[in-house]
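The complex appears here without one of its protein chains, the remainder shown in place.
Entry: subunit A
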Amino acid sequence: MPAILQTKNVHLSYGSKEALHGINLDFDDHSITALIGPSGCGKSTFLRCLNRMNDLIANTTITGSFQFHGQDLYAPTTNLVELRKQIGMVFQQPNPFPFSVYENVTYGLKLAGHHERKFLDEQVERALKQAAVWDEVKDNLNKSAMSFSGGQQQRICIARLLAVQPDIILLDEPTSALDPISSAQIEETLITLKKDYCIIIVTHNLQQASRIADRTAFMLNGNLVEYDLTSKMFTQPAKQDTSDYLNGKFG
C-alpha cells in the first residue's frame, strides 16, 4: 500500500536559522504515527508543514517535496482552504469557537454550503460519536462549547474536524494540557479513529506514543534520527541517541 503522505528532504528556516535539516517521512493511511523528541527538536514545526500552517509565520522558507495522494502540497495551484479541509489539525490548547457545540461542529459544513437541518443534525451526531463525546454533550448541544471541561472541549475540537471528513488528522500534543483521565479518553478515541483516518501525533509523552502509535519517528535537533514500528523502536532502538532518549538520559 503506498503511503498517503510522503515527504522528502524537508528543510525549513526561520530567517537565516535552519530548524529542519532534511526530513524524509512517509505516512500510511489507517494508522497512527507518533513524532517524539525533546523540546525544540522540530517535531511540531514539521507537523505544521503538513497542512501549511507555517505559511502564517513571516520569513519562513520551506523546501523539499510533500506528496499528498501524489499531489504536491506546496504547488502554487494548491487551494489552501481545500487542503486544510483534507488535512485537519488539533492543537495543544483546546480551542473551540465561542459558540454552541452544535455551531462548532457544523461550522466547517456550513462553510462548505450545507444548510439542510437534517443533514447537519446527522453529521453532528456522527462526528460527536466518533470523537466519543456524544453521550456527554448530547443534551447540551446549544450550550457554549467553552463551558465544558478541557477534555470535553478537546474532543469537541476533534469532532469539529471530523465533521468535514478529512483524510489526515494532525495532532500537536493534544493531551498535554489535560488531566490523565481525559488523556486516556482521547487516546481511546484516536485508536478507534485510526480505522478510517491517517493520524499523525506529536507527543511529549513516551508512554502515550508506545500505547497508541503504530510507527514512531524520533527527532533530534532538526534531524530525523530513527523511524520504525513503535514496538521495534521501544524495545530495540537502532541508534544510541534513540536509546538514550527513551531511557530518559536526556530530553
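Here is the rule we go by: a contact is a pair of C-beta atoms (placed from the backbone, for glycine too) under 8 Å apart; a residue touches a chain by one contact, two chains touch by 3 or more; residues count from 1.
Here is the rule we go by: contacts and distances are computed from a predicted model.
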| item | value |
| --- | --- |
| Chain excluded from display, named as in UniProt, from "Cytochrome c-type biogenesis protein", "NAD(P)/FAD-dependent oxidoreductase", "succinate dehydrogenase" or "Phosphate transport system permease protein PstA" | "Phosphate transport system permease protein PstA" |
| Selected residue (touches chain absent from view) among A:Val164, A:Ile200 or A:Leu224 | A:Val164 |
| Touching residue (missing chain; options A:Thr45, A:Ser100, A:Gln152 or A:Ser183) | A:Ser100 |
| Residue, one of A:Ala3, A:Ala19, A:Leu120 or A:Met146, that touches the chain absent here | A:Met146 |
| Absent-chain interface as seen on subunit A, which is shown | 51, 53, 56, 58, 80-85, 88-89, 91, 93, 95-100, 107-108, 111, 140, 142-144, 146-147, 157, 160-161, 164 |
